[in-house]
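First comes the structure, then the notes that go with it.
For this view, one protein chain was removed and the others were kept in their places.
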Amino acid sequence: MDFEWLLGGFASLLAISYVNLQVANGGGRDQAITRLFVPVFFGIGLLILWEALVQGLGVPGVILPAPSAIWDRFTASTNILWVDFVQTFVKGALSGYVMGAIAAFAVALLVDRSDFLRRGLLPVGNFMAALPIIGIAPILVMWFGFDWQSKAAVVVVMVFFPILVNTVEGLRATERMQRDLMKTYAASYWQTLFKLRVPAATPFVFNGLKIATTLALIGAIVAEFFGSPIKGMGFRISTEVGRLALDMVWAEILVAAIAGSAFYGLVALIERRVTFWHPSQRRGR
Amino acid sequence: MAPLDEERMNGVAQDPVIVAEKLDLTFQTNDGAVQALRDVNLTINKGDFVSFIGPSGCGKTTFLRVAAALEHPTGGTLSVNGMTPDEARQQRAYGYVFQAAGLYPWRTIAKNIKLPLEIMGYSKESQQEHLERVLKLVDLEGFGEKFPWQLSGGMQQRASIARALAFDADILLMDEPFGALDEIVRDHLNEQLLALWERTGKTIGFVTHSIPEAVYLSTRIVVMSPRPGRITDVIESTLPRERPLDIRDTPEFLEIAHRVREGLRAGHAYDD
Amino acid sequence: MAPLDEERMNGVAQDPVIVAEKLDLTFQTNDGAVQALRDVNLTINKGDFVSFIGPSGCGKTTFLRVAAALEHPTGGTLSVNGMTPDEARQQRAYGYVFQAAGLYPWRTIAKNIKLPLEIMGYSKESQQEHLERVLKLVDLEGFGEKFPWQLSGGMQQRASIARALAFDADILLMDEPFGALDEIVRDHLNEQLLALWERTGKTIGFVTHSIPEAVYLSTRIVVMSPRPGRITDVIESTLPRERPLDIRDTPEFLEIAHRVREGLRAGHAYDD
Amino acid sequence: MSDAAIASSSGGFGTGARAVWDVVLPVVVVVAVIIGAWYVACVPMNIKEALTQAERAGAVVEPAGAKERRDMSAVGLALANSAYARDTLNQERPRLPAPHQVGQELWNTTGGMVLNGKAFSKRSLIYHGWVTLSATVLGFAIGTVAGVGLAIGIVHSRVMNMAVMPWAIASQTIPILAIAPMIIVVLNSIGVTGLLPKALISAYLSFFPVAVGMVKGLRSPDNMQLDLLSTYSASQSETFWKLRLPSSMPYFFTSMKIGMAASLVGAIVGELPTGAVRGLGARLLAGSYYGQTVQIWAALFAAAILAAVLVGVIGLLQRMTLKKMGMVH
Partner (left out) sequence: ADEVTLQLKWVTQAQFAGYYVAADKGFYEEEGLDVTIKPGGPDIAPAQVIAGGGADVVLDWMPSALASREKGLPLVNIAQPFKSSGMMLTCWKDTGIEKPEDLKGKTIGVWFFGNEYPFLSWMSSLGISTEGGDDGVTVLKQGFNVDPLLQRQADCISTMTYNEYWQVIDAGVTPEELITFKYEDMGVATLEDGMYVMEENLADPAFEDKMVRFVKASMKGWKYAEENPDEAAMIVLDNDETGAQTETHQKRMMGEIAKLTAGSNGALDEADYTRTVETLLGGGSDPVITIQPEGAWTHQITDKALN
């Protein structure tokens, strides 16, 4: 054990926490730069601690590599990482996400038209949503082949129900008075749908879309564990674990975390733009 | 005395718009039935301005809702222009101002006011025309591009009034539209509403808690008592149609106000 | 004239409770700054009943909130009993009635009213005592075990008044407490409030839109004008402390009401 | 809330028979339709294997040769060889097992076992379900406590909110299946074995929805409700106990439901790198090794049923609690 490393690690985390405390509660606490600085700085603190623990405790690289080793691997393997990223994220996750979202909206509108369908489909849908992907993924790989199509199918299955359930709930989330207003105008179904219920549903829809972002990436990666061509983030992770190349594994995890967070952030940004009127999006007033 | 009054009115050969006969409405709730309206008989003629006044929970809102086909009676009938309220609604007979503003938060004030116009298929230009007219009427020029949550409660309420006035419904149902406004604005809007009513000959049902407001505006004042909501008095106004604000200091006005107050008080339990 | 009035008051050796000096408050919002209060100078003495009246959005609520340390001025000072509002709050000097009832939906009416008592560490028995007293005061005996949504809007508002009266705060700040009530109930509660005020000598800040209500209740009426909120008039009441309801028909009453109305009208832009 | 509104607007008939009719009938109809479609889908899904088998048995099918049929449309093949449609419903390793096959397997490994007095034998899904259940519940408990704790920290501390929240989101973008083996190995190396490592993976998945939901819930009091307590000069802890916590209850239960489902997935994932010897995850995997699709499907349904039961229990608790709090009307 190397106490200098450990001591240094904990000391820098403490120091960073202190600085963060000052910044977060100081002037300019609501500025965008602060909002960015604090979490990044905190993350750096965690990385330093991680490095210190690995170095200090002499953790073998085949168990947990140090951040510095991961970063080295990351910079040295950008071309492989890029190929994997395109295969898994762009082809698998993104296409599945889009297809799943569109399908969920369509079914939500259908379900919403008929109370009977809603009562029947939602419980069944909730039940199906509980099917663990680890069971579904091998089946879908068997059905749709080894390439990205089966990954997209897994993603469709994973994102479909959260978006469906949220959208259906959102379409019902109008206030009585808002609906009554439409009634006094004798508005048609479609008029009520597009002028009242769809706008009122957007906060819920985005809730579902946000949950679905992380699910999409995880789904695509996990599906590759059950068969894939010899590229892709999930393929690389499962293969390199067996080869004890843990630095590569973590480099892929890093890519996943960056891509997933960016995806989430993007959807959250669109949400801010679209649902600016919702109380949860209003700052100040 | 109420039944008498009504009988008398029905005798006169006027043009009945809303006719309620033996109207009953009972809500089924988890902890039992609530009878909101019982045996309500009332005729509102074309061009009438009828105010409803009564303690909170007496069924004023419920009556307006039945008239607008938002609620369906559990007994008796209510007809509108000889049709069912549902049919009347199909013909877009109603302008309704709810007790709370109920603007859509994702639409600007202007777009909120245009909402009924869009639905009823007005042309773009005519939408803009109507919008400007009613914005002026409720004194909200310049606020068209704000969102509802950027306005104070009173301004929101005015926007919702503008929305109901934007299209030319024959029947205007207003549920405490001026509750959140200060006296001056309220006086101003009272005047505007009277002028509009005179100009257009609309039939208006108006719920209020203010006795002077009811007396100032109405041709008839319906006094209700709670649990179950019944009509306890219908008071004909003897005031002329032309009503300057200071009519409120005349003995005639005070006399009617007094009668309304007595009718209201009868429905309360205070012994002071 | 307002500054004059105040100067005069300050000269008299009374016991100032709330003292505002050059108070400014500007809200920073997404679409720019909103100046809610500008250069507000006002002294409220112990035992005063001060009403605030003015058009919607003029800063009445904001002033009460500053007094209760719910909002912090961006300029000038406001002191309460010589302390900052924050310190005064620590000493639990305030009873506050909000513009909307704001009862906690998971607590029964009784538990809602007991909430401040729990926080201030009253004993179980004394909680029950206070509860019964105020329930009676607002005429809600027998509704203690109901949940808020089982009551009508007016009853909820009364419960929230009871909550503010349940503990013995020296300063009562009431923001349109009677807005949702019908005239009869309102009259009744006006009387009750006056009686309570006389009995306890509390200092009361009271926001209302009703001129008669302001005149009937207050020792002083503060008239405000909007954007930015300023005090345009402070009217001393010459009415006696003892005020039966029919004092409202006396010429003295009408004279004061007239003055308030004129002050209010000056803040509006209508040319009628 | 919206439920109440719907209920009252639909007239408010509340009789038991009517309620059953409204709840059960649609589900039964939908399930029936799904099963019907499922049977129909079995034919094209399994036709190629059926034809290959038939050919091996000497029959003449159109066209001959498995290689030739490989790239043909399954629907076309099914139409051209409709005589073999029946053979698609009872295969030993179908691409899509027929509903009755799954049902039979489910029964044989649960109810049938009970009747034989072997409810807890290792071939019984009850036994495997029980194994998974224990890890799920333990992990759920840990995850819920952690999630609620994190939410309390985030709501009460600006730094926590700013610094931790983005990382909590990022943590969920890490594929758990990838790091599960490492977690198990690391925990093993510090002497933690048995139920706990699996439960920790469950907790990792369930803390997030709970934390997010609780942050929302603890922040749900509106300004007026908070201001009220300010005027009483209530302390932070009084505000928490008397306002934030009660008003977060609806959110709490909703997020616990999601957390419970996530926890089950976590327990199943956690079973793989622990040797996958026991539990529903092990059954899934074992089915997968040997291409026992029927067994996979049975284990899948068992997992979903388990999730439904667990979520149902929380729903029950939710109803009871909220009713007591006067928050369902």
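Letters A, B, C and D mark the chains in the order given here, with residues in each chain numbered from 1 onward.
Rule of thumb we're sticking to: a contact is a pair of C-beta atoms (placed from the backbone, for glycine too) under 8 Å apart; a residue touches a chain by one contact, two chains touch by 3 or more.
Given the structure is predicted, the values throughout are model-derived calculations rather than measurements.
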Missing-partner contacts on chain A, residue numbers: 60-63, 138, 141-142, 145-146, 224-230, 235, 238-239, 241-245
Chain D residues that touch the omitted chain in the full complex: 49, 52-53, 56, 65-67, 70, 92-93, 95, 121-124, 128, 177, 180-182, 185-186, 188-189, 272-273, 275-278, 282-283, 285-292, 295
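Everything below uses one rule, namely that only the chains that are shown with their structure count from here on.
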Residue numbers of chain C (touch at least two other chains): 29
Junction residues of chain D - those touching two or more other chains: 329
Contacting residues of chain B [partner chain A, same complex]: 65, 68-70, 89-92, 94-96, 98, 100, 102, 104-107, 115-116, 118-120, 147, 149-150
Touch list for chain C against partner chain B, complex: 29, 31, 53-57, 139, 150, 152-155, 179-185, 188, 191, 209-211, 261, 264-265, 267-270, 272
Footprint of chain B on chain A - complex, ascending: 175, 177-178, 180-187, 191, 195-196, 199-200, 202, 275, 277-279, 282, 285
